[in-house]
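What you see is the complex with one protein chain gone and the rest in place.
Chains here go by letter, A, B and C, matching the order in which they are written, and residues are numbered from 1 within each.
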């Protein structure tokens, strides 16, 4: 029997004009983006190395947002430690030189509005030149406001942005891997906690546990915030871990700013059999920027110039 | 400040030809439908009285389905004891003479395919002439295959049939009552267990507990069956009670064929404050018909003539 | 129980124009979403049973105005557009007049089954506000730029669909759908767009309004494209083409009489909308024309593609949602007249 082969990656069917935007040389110089060396991904990397990467990711989030003049600061900053651990702690298998290699692990950012942290992480891992971060949200940029697969950016497995959808896609990838391709790729998915209000999350959770997708690891960015306020003021999602447990997940509750805890949780998830895992990672929105930390009003705002300088200074 | 008054009940905007279908006099005679006296609704009614009503509801389900030649047998028969208790055990407040009186309790059959049990119950409560049951699923009948509010049948609060939607509507009714009208009506909702696979159930559950809708009582028809098979073979929904608990409901687990247990559960639900209640009622699909009991293949089939006679004989 | 007096204007024959010759001038810029927000407050002040459901972007779709004034009648529904629509249905079936608003991407697409069955088949008095419509949302990108919901909502039986052209009309339209009984959807935008109608500019649910007289071509537009159409008409006039500009603010039910008159009197039509050219306002007019009075027509809108990030103005230009494209379309269609 044959396989119906088709072209999956990279696609570039997206809307675009004649050419991609290019950041000004001044800007590239300002951030010293020309001389950048990607971080390495290895289980051997120390917690300090990962923390350094996390800090650089955060700096890049600030830089790209201040230049974009719109976009989401809070969630991306809050989840940077998790992203750094995933990509630089040897958790995920990937090769920026062969971004679409068959044997890669998959990453799905279900909370698509956190795109800036994904772009910053990919740039720091060497999936693109770092200066491209300065094109965030600009006309025809591969760095769309929410991840757009149509722009063909390596590392973007799927478009997301409509909350609750990425999780189901991640489940489909895990299903494909475990039952059809019969490989041992793992699928990593990050959702927001406000996002848990979308019923598709629970549908996908039920599906994943019914099909015993032990190659799936979901992480909930438990920052207790969403756009209109703190979760309990908008829509109570607690008890979060109990919900995932009742939906058949192995559940781990951690401090999402502790790199050792994040590493341990992913290692534990790796060892669980016949069940998907959910890591509930307690984070602070906007962490650790003094004037953003744990403040829901930073969900969807970029820093202005002054604020960006202050934030970058804090991230020295 | 004024109230914007508008016409809610009854509506008759539905598709319909010049007139409603009428069953043949022979058929009416055969089932002795001309001389029918409705059951009464009272807390004082004995369990036996309710059991008698339940039996009559089941007979009517069989009769209407065999004449319709299509429709759902399994769920309706399985939930008849619950429906009889709701309508004849003094649980729900209603007046068939004033079906739309403001002070009624509301009933929403979220599992719309169980329509035959709703029609049979309404007929036995005096909301319509019993002979109308014989028009089930016929052209222009008020007894649509799935409840259709557009036909204006008293007792049908809302159209349902797309699984997972009725529950959210029931939540809206409870919200209206508790926070806007500030009455003390209760809202009763029945869902299937297969229906729990729809994410809207969990969205609505989260909403209901966030808003502390203690005037809402959901009952899950826990018959472990759906169309394609038993739940675990199609999509595992267990642990059902844990899920509702994790979504903030007061949860009661009962035998859905024990009238005393059903009564006690509804009484308990009535006394719970600041939380909605979910009754998980263990039932058998098609109960108690010998050749249907606990068999998922009866989900969506009507009995043929022979089977109907056999079933009616068993229900003597 | 009484029935309200307000219903949609029947599609009775009308004089080809309503006799009004409003001279429009730019009065400033303000997003239509603010009109929606203010309209809700007006409704809240008038009627105690108007209630609002929030969808965790209340500060963007301006339901926050209502929340501030009437906190007891505002209910946060978190991020669950499908269920918010169902809860609204339950509220409506209990005699309330519920509004639920979110991004149109989620208030028309995430809940389509709910709009179809629970709202429209029930004929429930639910009002949906679909904000951030079209690509003028800008940098958020394609997922948040809904260009399909005119098609979706106008196909649903019992639905009323309004797309106001500016801030002032958005306010009137919001009040109008609140006072009208039946399912209704109102589409509005995020970006500041020209304000040009006034309190006394005619607005009536179910009526298209002739905003500029002319007999060479009729430009039928909705939303912010109405202003672009007016600008285009002035340019066209310089070249001797006298364009009628019609503000089709109610897309369902369509004001057949006004549009047929335009077809008869102008002999050529251009539609202009911030929406796919598939099945939207242009589609509705095309269906009417071939049934009643076939004349050449050109479609200004997005040509069956998704949007992307960028500044609103850049995107509108790139996707051809400007007076420039309307002018081209008008010239083309005039040439096609036989």
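Here is the rule we go by: contacts are C-beta pairs under 8 Å (C-beta built on N, C-alpha and C of every residue); 3 or more make two chains touch, one makes a residue touch a chain.
Computed from a prediction, not measured in an experiment: that's the story for all the values here.
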item	value
For the chain not depicted, the shown chains it touches	A, B, C
Residue among A:117, A:190, A:204 or A:281 that touches the chain left out of view	A:204
Options C:48, C:113, C:242 or C:311, residue touching the unrepresented chain	C:113
Chain not shown: contacting residue from B:45, B:85, B:159 or B:283	B:159
Positions on chain B contacted by the hidden chain, ascending	14-17, 68, 70-71, 112, 137-141, 143-146, 148, 150-151, 159-164, 194-195, 197-199, 226-228, 233-235
Hidden partner interface residues of chain C, rising order	105-106, 109-110, 112-113, 116-117, 120-121, 142-143, 148, 151-152, 154-158, 269, 276-280, 282-284, 286-287, 289-291, 294-299, 304-306
Touching residues on chain A - with respect to the absent chain	1-9, 11, 13, 148-150, 157-162, 165, 167-177, 179-181, 199-200, 203-204, 206-207, 210-211
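FYI, only the chains that are shown with their structure count from here on.
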item	value
Pairwise touch network: line, ring, star, complete, or other	complete
Whole-Å separation of chain centres (CA-atom averages), chain A against chain C	36
Rounded Å distance between chain A and chain B, as computed from the means of their C-alpha atoms	45
Overlap residues in chain A, where contacts from two or more other chains coincide	197-199, 235
Overlap residues in chain C, where contacts from two or more other chains coincide	76-78, 80, 82-83
